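A quick write-up on the structure given underneath.
Rest of the complex left out; these chains stay put.
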Amino acid sequence: MDLEFSAAEEDFRAGARTWLRAHVPDEPLPSLETAEGFAAHRSWERELYEYGWSVVSWPRAYGGRGATLTEWLIFEEEYYAAGAPGRVSQNGINLLAPTLFAHGTEEQRARILPPTAAGTTVWAQAWSEPEAGSDLAALRSRAERTERDGGGWLLSGHKTWSSRAAFADRAFGLFRTDPEQERHRGLSYLMFPLDAPGVTVRPIARLDGRPAFAEILLDRVFVPDEDVIGEPGQGWRAAMSTAGNERGLALRSPGRFTAAAERLRHLWRERADPGDTAVAQRVADAWIGARAYQLAGYAAASGEAEDEAAPPFSASMNKIFWSELDIDLHETGLDLLGPGTAEIAEGLAESGWLDGWTFALAGPIYAGTNEIQRDIVAERLLGLPRGR
Amino acid sequence: MRFVPDREHRGYAATVRRLLADAGPHEAARAWAAGDQRPGRALWRSLADTGLPALAVPEEQGGLGWYPPELASAFVETGRAGVPGPLVETVALAAGLHPSTPWPARLLTGEHLATVTDPATATDRASAAGPGAETRPGVGYAVDAHVADLTFVLVAGGLTTAAAVGTPLRSVDPGRHLVRCVPGEAVSADPRRIRALATLLTAAQLLGAGEALLEGSVAYAGQRRQFGRPVGSFQAVKHQLASVAVALKFARPLLYGGALAVRGDAAADPRDLPAAKAACSRAAHLAARTALQVHGALGYTDEYDLTLLLRKARALQTAWGTLAACRAAVLTGGPLPG
């Protein structure tokens, strides 16, 4: 075993680094949770796309480079190390696209993937409902069959915690197409435009006051058959089969954390009394955690070739690990900033640490709470008895 | 020895709690955050009418006496309710400004709000470029100086008037702004008393915020259903909330111990003050993290009132004594976090 990158991988890294160095904006873009910032981030997505860096792991036919998982890890390392903007297209690239690759039609892929990669279509996810948060199978929003306009579905219901929905173009989610069925049966995976008649989007502000998500009220919103992914009634399987996409590495890539740990080390060198071992040990732990996640990513990428070595249920374990690391790392950053500075939300360069902390706080909640992830690890990986 | 609040003390705390529960403190906090201080000021005046700031000032100076334990209990309630404004600083100044100065009288009536820089914010971090970063004594942040009637700066060994520099900066707590201040004229005051009382009352607010976060989380967990049952029936949720309850329970005696130390009791241990700030900070932090986890996405929204406390807890954690400074003070004998 080794950690040596091939010449091709080194070339790939050099290419990404060179491009990013030349193109990453000098000043951070405005927050993507504002109209202005959303537009700026959309432009950045287009720039990435034009140079082929938007979706490196996708096939070339859809705007990617056909990069391997290792190359994708390399790209992510370089991307975050360069301080490049957050990805406003993340829902489309990391959640929707894997489902289209696995369950979509060729027509859908050709129609949807390129504008998604280019930032032309920015996607909101529309999973949760007021009564279906952690318990996603309890969802009630329904799609009724219609033969209007060549056949399709009429969506009605109430989605919430829909990230990006305040400014996005379209959304995807699960709807109950068979009212006779319960829980995870009789659901279908559909896409719909957020500006269609019958759609009302009510932005919801997160802790920092920015509309990072929204409620979506749907009143008989028409969706043509071509915007159903997979078989009607099989939506749960389609959604879940790609939830642990790339063993969950894609949800938050190791590169994000190695870059953050490096920034933390920098802040520590700049700010801390070098003899203050109490804070130093937390900086060391952040570095150790980020490095562990990075090496686990390399192991997962290597495991594709050598499948039996890949550990199962990595997605749940990864989620628990990075979400807790992320909070610890940013708490340490805030403590390094010290009284006053640590709580300032705007107006200082250092307020990025508070933004990062706010963002990190959502980690143990979204995409399946850490409680649910621990249940999964305990029951499915360790084989402990089911039931809580 | 009688280390429990007596009937009168508890009665006063209950009065403050009722007053605040009826007064819509969350609306006042949101108005304050939006730039309208009127409801918050009205709230403070009604608290002052109960004699709250006067509990920090001896009778011969127009107050009701020197009652740090009672003040601590009252500030637990302001923390629980999330009352906006520089109340901690106002009361600390009422206690610490020399009676010969012209300001205390108007602080006692609730007419004026005052603020003061936390000396731990005095390192000029914006220009810091290494461990030997330049420290400008007396330069630091004062909470809400842009709307306070009076602002002071704590400098080495004393207090001065203040001049604000720069624009007010928004805090993680939306009802709180930080304003950089530079020292002006020296003022006759007891800076140790100001710092000690500010530390105590900040600890009290943290405890109150923590208790409210626990109560809100328990109520939500009992009512919110997922997987066909209340989320509060899941053992993992129960145990998290039980841990919060334990942390809060054992922070409160330290708060009272710290209050007795601030009062100057010979039998009190001065280390209880930094210990109280450390314990209240940690308990409130655990309560906030747990509240967020129990509420799920709802606890991550601006509009849900409980998140006002969650954000306030983060801000107060470093105010008037960081965890590191408090631990160090415990080991060196207290009372003031460095």
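Labels A and B are assigned to the chains in the order they are written; within every chain, residues are numbered from 1.
One rule holds for everything that comes next: a contact is a pair of C-beta atoms (placed from the backbone, for glycine too) under 8 Å apart; a residue touches a chain by one contact, two chains touch by 3 or more.
This structure is a prediction, so every number in the text was calculated from the model and none was measured.
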Composition of the entire complex, counting every copy that the file contains: A x2, B x2
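Here is the rule we go by: only the chains that are shown with their structure count from here on.
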Between chain B and chain A, distance of the C-alpha-averaged centres to the nearest whole Å: 37
Parts of chain B lying in touch with chain A, wherever the complex brings them together: 118, 120-121, 123, 125-126, 128-131, 133, 140-141, 167, 169-174, 176, 178, 225-227, 231, 234-237, 292-293, 296-297, 299-303, 307, 310-311, 314-315, 318-319, 322-324
Residue numbers on chain A that touch chain B, as the complex places them: 128, 131, 133-135, 138, 160-161, 204-209, 213, 269-274, 276, 278-279, 334-335, 337-348, 350, 354, 358, 361-362, 364-366, 369-371, 374, 388
